[in-house]
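With one protein chain removed, the remaining protein chains of the complex are shown where they sit.
For chain A:
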């Protein structure tokens, strides 16, 4: 089935490239995303299947794939409105890059071998670069160059980590570099522990530009800033999810050995804390709505790393946090794309009166804000509560105090910079009210309300889903 999806992707790309009218280009792109939704349904029904040797439709991969299919389809829909002024050629390059990013992420989600994950993550760099360079301005060139350069250097470092991990395989304890074989081999004490520790460090640093955590998170922020906003929505939700899946799978292989589990925990706590620090500092400095949303991603990814670092219930919280964040951030960014289209600018300080101009859109923004700052009934309140209490339970009060303070700073900056956009009086005649998209806002509102429902009601299916991923 996966090979069918690949063939359909190639055929769609061919049709998108050859079409001479915008309406056909958008039609074929929509067809691709609808096929993806159908494949997501098939993947849910066929969980556990291994296909083409290197891909397994496990619960973790399927959960993220379903979310990606959903967010991807909405992104494609909004893109057709957002890019209405672009030339046909630019539109084609954009949609082909978006489809390529989807295919690459499908590989990342389902790969059961560490090398295959790495190959597809490398491919995401190329596809995301196509989206980042869309505007062809000096600024987008800068963002694209930095993204390709830093991501590639990071990915090369991650590869060094994989090579270090392959010493476990070379020792004969693991037959290949599949996650299952590595988990078994590491749990049985195979390989040099120092090499495995270094491997985790290198892989985490290498993947940090994808999962948007310290140290390479800034290139992701710049890429989000330069890409068209619907593409930024996809990058900061599905691609960040892909990065999390990659880190989570590597982290999980090392949990069988107590010393390695402790080491990875400490590294993740450090990375998570530093990511939160970066997010809090830069959220205070930035004046751009897209960068604001991107730094919020850095904050949330930092919290996911903290959750993994704590272990136990923290891991459960981290996985749920990541799943919910994919939906919330996707919705937030997509609504911001409507704001940008209406105001012609993403300057937070310059715009206002959004509630009067687009009440439904403003409601989506406020709900997303509530969700992102983890106020009840947001599901992120539940996950952050678990992470913070997890820190106290482990006696890590020296981590808890700065993390809590940084979270307060994040909440403050997000509210101070977003709420005036909704409530500040402004001259509405300057606003392009034609750019409103009430249907999109209604769908986004539904998605955010879904995450609110997960925050107040502990649905057994959701608990089972996260349990299956974690344990």
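FYI, a contact is a pair of C-beta atoms (placed from the backbone, for glycine too) under 8 Å apart; a residue touches a chain by one contact, two chains touch by 3 or more; residues count from 1.
In this section, contacts and distances are computed from a predicted model.
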Candidate names "Flagellar hook-associated protein 3", "Hydrogenase 4 membrane subunit", "ADP-ribosylglycohydrolase family protein" or "Multiple sugar transport system permease protein"; UniProt protein name, chain not shown: "Hydrogenase 4 membrane subunit"
Sole residue of A:35, A:160, A:270 or A:462 that reaches the chain not shown, by the stated touch rule: A:160
Per the touch definition above, residue among A:15, A:42, A:195 or A:355 touching the missing chain: A:195
Option from A:30, A:49, A:288 or A:468 whose C-beta touches the chain left out: A:288
Full-complex contact with the absent chain, from A:58, A:222 or A:299: A:222
Interface with the unshown chain - residue positions in chain A: 54, 113, 115-116, 118-119, 122, 125-126, 138-139, 141-146, 148-149, 152-153, 155-157, 159-160, 162-164, 166-167, 169-171, 176-177, 191-192, 194-195, 198, 222, 225-226, 282, 285-288, 291
